[in-house]
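The complex appears here without one of its protein chains, the remainder shown in place.
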Amino acid sequence: MKRLAFLLMLLTGPALAVLPSERLADPALEARARALSLELRCQVCQNQSIDDSNAPLAADLRRLVRERLVAGDSDAGVLDYVVRRYGDYVLLRPPMREDTALLWFGPLAILIAGGIGAFVYLRRRKLTVEAALTAEEEARLKAIVERRE
Amino acid sequence: MAPELGHIALILALCVALIQSVLPLAGAQARDPALMATAKPAAYAQFFLVALAFGCLIYSFVVSDFTVENVVRNSHSAKPMLYKVSGAWGNHEGSMVLWALILALFGAAVAAFGRNLPPGLKARTLSIQAMIGVAFLAFIVFTSNPFNRVFPPPPDGQDLNPLLQDPGLAFHPPLLYLGYVGFSIVFAFAMAALIEGRVDAAWARWVRPWTLAAWSALTGGIALGSWWAYYELGWGGWWFWDPVENASFMPWLVGAALLHSAIVAEKRDALKTWTILLAILAFALSLVGTFLVRSGILTSVHAFAVDPKRGVFILAILIIAVGGSLALYAWRAPMLKAGGLFQPISREGGLVLNNLLLGTATATVFIGTLYPLFLEAIGGAKVSVGPPFFNATFVPLMVPLLIAVSFGPMMGWKRAELGAVFQRLWVALALSLGVILLTLAVDKTRHVLAALAMGLAAWLIFGALIEWAERVKLFRAPLATVWSRAVNLPRAAWGMTIAHAGLGLMVLGITGSTAWQTEVIRLVRAGDAFDVAGYSFVFKGTQRQEGPNFIATRAVFEVYKNERLYAVMTPEKRLFPAAGSTTTEASIRTNLLADLYATIGDPEGAGQPGAAGPPAFLTQAGQDVAWTARIYHNPLVPWVWLGALVMMIGAGVSLTDRRHRVGAPQRLPQAALPTAAE
Partner (left out) sequence: MKRLLFILPLLVFAGVAVYFGFGLTRDPSKIPSALIDKPIPEFALPEIAGTGKPALASATLKGEVALVNVFASWCAPCRIEHPIFMRLARDNAVPIYGISYKDKAEDSAKWLRELGNPYKAIGWDFEGRVAIDWGVYGVPETFVVDKAGTIRFKHVGPITPDVLNNNILPLIEELKRKS
């Protein structure tokens, strides 16, 4: 219950995110800022990016992102700046590392394993050729065989 | 009085469910018709008792009985009647009663309409259904009693979370539960088939209508939730890959796979063990969803209040139900006989591909949703998995699936030739290429990916239409023939065409709203004029509004198109004093091709943390100050939900196919008629 009350302190209703005053005059930089904001998690609002949140901390981080961009940081540099302070937890796209290999490549592994499984299954269920040829196919098959000979 | 009556009804329902879970099953094993026959009255009684309890709960909310704790915590005397009623299931306890009610309703439906089911299968199905009922009724009675009293009763309630006071959300949970619980019937059928050791075409035919109904309800529930998020959360987004969204999305994906694999099981007697596994998984993932939402295991914006005892209880249900069913599966499934043979390139082969991709998609969502917790469990770092991850992994899986959708129905059973299929689809291909080129020509942003996605949507829609046109021999036969072929086309075929086209419409909506959204965020003062995507907005100012249980500031925008008044948009920001929270009410004007979407924020300078007194947006209403306004132009976005609606209609049409009508063959007068339809 106490924890809930604490969380409620942090949450301030539904969002109205980016404020007009925060926006950068340079549209290219502003577009980069928006894209970066979508990659960063608002820690106090649970599964929202800082772009979507109107929590004060999200606003601070949006301002910070823009400051870093104006200072000339690269996109990766900005993300790194925030990660150094708040940890990997703020990244909505987890970094590709050893410990996230299962996350990033697990679906692919399942697709490949499933694909192999489906392939084996399909081969086993395969019709025997004689059973399924139509008259027209028979004729074509015969034509091919004759050409070979 | 009503709360006690409801409480007793719940306990009695639990007892009845206990009996129903033992006697018919024992009867089926012993081949005792009298014991098996107990299933029907028990299913009816269980439904009646849970309905009585649910009625008592709604009554307590309607009359604002503040001696009931649940009413105190989730209602208020000033709340509009609709939300008093929907408040009954807008909380953990009440929503569990709704769960149990739908479960009992479906059980009663099987009892009532399943007259042509073999008695053994029916008795076993109803027993298994009752076991699930026992689990959830016990959960309610022992951990989540909605009828607890408080003494002394407070003078008024704490009000329902204002975000939930909304018509969309009033019906979101019932539809979602219809879906979740609908899969419980499919699950029960699968278990009964495993116990009997027989899966045949008839079994698949009984399972399909339930899958269709459940999947269709789930589609509606998810779409309604997404629509609600769109208009209520105030920034024009409609899908966030939130764990709770994912929790309902996973059963939906598996349900879609099941719909398709059951066709193979029915028509070709193949993929049987796989279909059984999917039937188990669809319900297992519904349970996992329930567990994730109610145990507090994941953080989410919409999770219910957390109680660890409940988490343990649901986990126990999950382990018994899913562990038990999978153990039964491991034991019995290898004994099932493999069925029909087919070439890899065939309708069956296409449906295997469908299942492979949908299965992988489900696994992707599962891994993404639960990975943070998994990493923490093995002592790793704490990471977040959000929308960027899902967009990067899930979307690429959907592309081949969507491309395959138009091929599948064109392929014959047993064997097909890709060349011939291509020949029949070239018109769709040409039209889709045309859409891509047209999009590139018209779109000033030159968004290549979006153009390709538009082409994909066109491919789905035209593919569905061409398949239908081929079936009715459109343009190739006299109109009268076309007409009679269309009328005689099985409803299931109609349903498929409609659902696949609906999917295409949804892709259209998703593409349009993500690629070409226009956003204008600015400070506005009364009299300001500005343009959004070709519309001229004039801000007329704000005024204070009193609602039944809220106070609001309403902003007025006049919107002009070509110098003529097109719309007056009135977004609001509301304060609910009893709940102590605020909501934003977006104003949306749609012409079905695009939405104009307006929200109003705070006056300039507001938002200092911890400021005491009424919020600035109320005290400064009507004053000449600058307000934060957010206007969006969302092209094609209505089709996200209309597409879902069309898919639901498709499923509904398919459901009316006579093969799927659960009781149909029993009705003698109908059965005596010539069956020209097939």
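Letters A and B mark the chains in the order given here, with residues in each chain numbered from 1 onward.
Here, a residue touches a chain if its C-beta (ideal position, glycine included) is under 8 Å from a C-beta of that chain, and two chains touch if they have at least 3 such contacts.
The structure presented is a predicted model; accordingly, all values stated were derived computationally and were not measured.
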Among shown chains, those touching the left-out chain: A, B
Check the options B:Gly55, B:Pro119 or B:Gly311 and report the residue that touches the missing chain. B:Gly311
Out of B:Val63, B:Ala327 or B:Leu593, only one touches the absent chain, namely B:Ala327
Taking the full complex into account, find the residue in B:Ile128, B:Leu233, B:Ile297 or B:Val385 that is in contact with the omitted chain. B:Ile297
For the chain left off this view, which of B:Ala30, B:Met81, B:Ala201 or B:Leu373 is in contact with it? B:Leu373
What is the set of subunit B residues that contact the non-displayed chain in the whole complex? 273, 277, 280-281, 284, 291, 295-299, 308, 311-312, 315, 318-319, 322-323, 326-327, 329-330, 333-334, 370, 373-374, 376-377, 382, 609-611
Residue by residue, what part of subunit A touches the chain that was omitted? 2-3, 5-7, 9-10, 43-44, 46, 56-57, 60-61, 64, 83-89
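The working rule: only the chains that are shown with their structure count from here on.
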Inter-chain centre distance, subunit A versus subunit B - centres from mean C-alpha coordinates, in Å: 22
Interfacial residue positions of subunit A with respect to subunit B in the complex: 4, 13-21, 23, 38-39, 41, 45-49, 52, 56, 87-95, 99-100, 102-104, 106-107, 110-111, 114-115, 118, 121-123, 125-128, 131-132
Looking at the complex, which residues from subunit B come into contact with subunit A? 163, 232-235, 237, 240, 242-243, 270, 299-301, 305, 338, 340-344, 348-349, 352-353, 356-357, 359-360, 363-364, 367-368, 371, 374-375, 380-389, 392-393, 397, 414-415, 521-523, 581-584, 599, 601-602, 604, 607, 609, 628, 630
